[in-house]
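For this view, one protein chain was removed and the others were kept in their places.
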Amino acid sequence: MHLPDGFLSPQTYLPAYGLAAGLWWLAARRLRRTLDAERLPWLAAVTALAFVLMMLALPLPGGSSVHATGVALLAVNFGVWTAFLAISLVLALQALLFGVGGVTALAVNALALGLLGSAAAWLAWRAVQPVHEVLALILAGWVSMVVPAAIIALVLGIQPAIAHDAAGRPLFFPFGLAVTLPAVLIPHALLGLGEGLLTWLGTLTLKRLRLRHAV
Amino acid sequence: MLELTGITHRYDGCLALVDINLRVNSGEKVVLLGANGSGKSTLLKIIAGLITPNGGLYRYKDEAIDARRLKDRALSRRFRREVALLFQNPDAMLFNPTVYDEIAFGPRQLALADVDARVRHWAGVMGLTDKLQQLPFSLSGGEKQKLALAALLAVGPELLLLDEPVSALDPRTTGWLIDFLAELPITVITTTHNLSLAPELGSRALVLSEEHRLLHDGPIEPFLADADKLRAANLVHSHRHRHGALEHRHDHVHDWD
Partner (left out) sequence: MKRDRLLLILYLTAVVAATLVHEPSSLAAALVVLLLLAGHDATRLLRRSLRVILVFNLAVSLGYVLLAWLRGISPWETLLLINLRVLLLTLLTFLFISRVNLFRALDFSPTLSWLLALAYSQALGFQRAHAEFRLALASRCLERPRLIDRYRASAAAAAWFMDRALATARESALALRARGFFDA
């Protein structure tokens, strides 16, 4: 999931922008060192891939579906920093060109989904890989869904406490942690299984394709 | 067989088709011509019942077709069985684990008794018999297109819609496809922007202008001889030619795509 505009107080999104800006700069510098000449087209292509992975449906029985994120797939196969930059760029494209998601929420979304989601996925994958490769990939997918969901639930849930008027009425998102944590976490813990499947099968496919394209 | 009356469609506020009126009779071979972005693909998708136009009426065999009516199971089954669309990008159509399953996908939905015979017949026609156990994704571009066509024909459609079928084919496969379609005893509507191949794909031309209107409906030969209409449809261009010291300018086509 990612947050729309208008539910986060400036006390939340302004510091988030400050933090994200520093990390974007760091990530760009790291990428420049490691990917040399091909870095720009490579990053653009991974960004377009991240964009379309977020449009991809994970079908549910009964005809409905939910959207994948592809965060773990990108983190495991292209590294955490590339995933962070690609997902941040996707969020910027979505907010400023397609008009979905939010501008104020962009930094929080980029940090939750792009950085912490990919980092958690990568760590889970690395930790479990020596024991069981497939399990490691599925776990990475699950973690990449649950960790950002928990962060977003936390950020939303503290809004009534940090932004309210003199009478105690909320100015932004109106529900506290007691509502947001279960409402966001329970469905995402289930959706994480679908994301795990995508991470596993997607990684298999990507490995084969990278051999074919020699990239 | 089908009739469009006053069809108008817009995507996100952009016009795609304006006031299209036409009839296609059973057994006709029709070529749908138009420059890129003139609305050819959209028109095919409307005829295939995949897009419901914002305005106008589409009737297939005297039955009005739109998204709401296609929710009716019996109608949807009959319509989807009889009308087949070959997408411009055949990859969009292929999702089964093997070439065999891909061709069998349609017949299995109909619970036909001769699924295996149909698969082998159409694989033979398309030259895919050796590849039945392969992953569709691993085929070449031309083979993917033949596979998609085999998968559509195995269901036994009565109306075949082809979206730019020759744009990605090599010359030999293009020749094969033209011969194959000429022999096919069903109604076929083919889009192309390739003027030199158009007369081979059908005797009747429907031409969309860049303003998304029907510019011409009738025999193809007079249209190809009408320089004004060709220019209006943006299907020809003119530039300078130099022959030694002489220089002149005339309308013409380049059809390499």
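Think of it as A and B in the order they're written, each chain with its own count starting at 1.
Basically, a contact is a pair of C-beta atoms (placed from the backbone, for glycine too) under 8 Å apart; a residue touches a chain by one contact, two chains touch by 3 or more.
Fair warning: this is a prediction, and the values are worked out from it, not measured in the lab.
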item: Options B:99, B:151, B:177 or B:206, residue touching the unrepresented chain; value: B:151
item: From A:29, A:126 or A:210, residue that would touch the chain that is not displayed; value: A:210
item: Touch criterion as defined above, residue of A:45, A:127 or A:186 at the omitted chain; value: A:45
item: For subunit A, the residues touching the chain missing from this view; value: 4-10, 13-14, 37-38, 40-49, 51-53, 55-59, 61, 63, 65, 89-90, 92-93, 95-97, 99-100, 102-104, 165, 169-175, 179, 198, 201-202, 205-206, 209-210, 212-215
item: Missing-partner contacts on subunit B, residue numbers; value: 13, 45, 48, 50-51, 73, 76-77, 80-81, 84-85, 87-89, 91-97, 105-106, 109-110, 137, 151-152
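Methods note: only the chains that are shown with their structure count from here on.
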item: Rounded Å distance between subunit A and subunit B, as computed from the means of their C-alpha atoms; value: 40
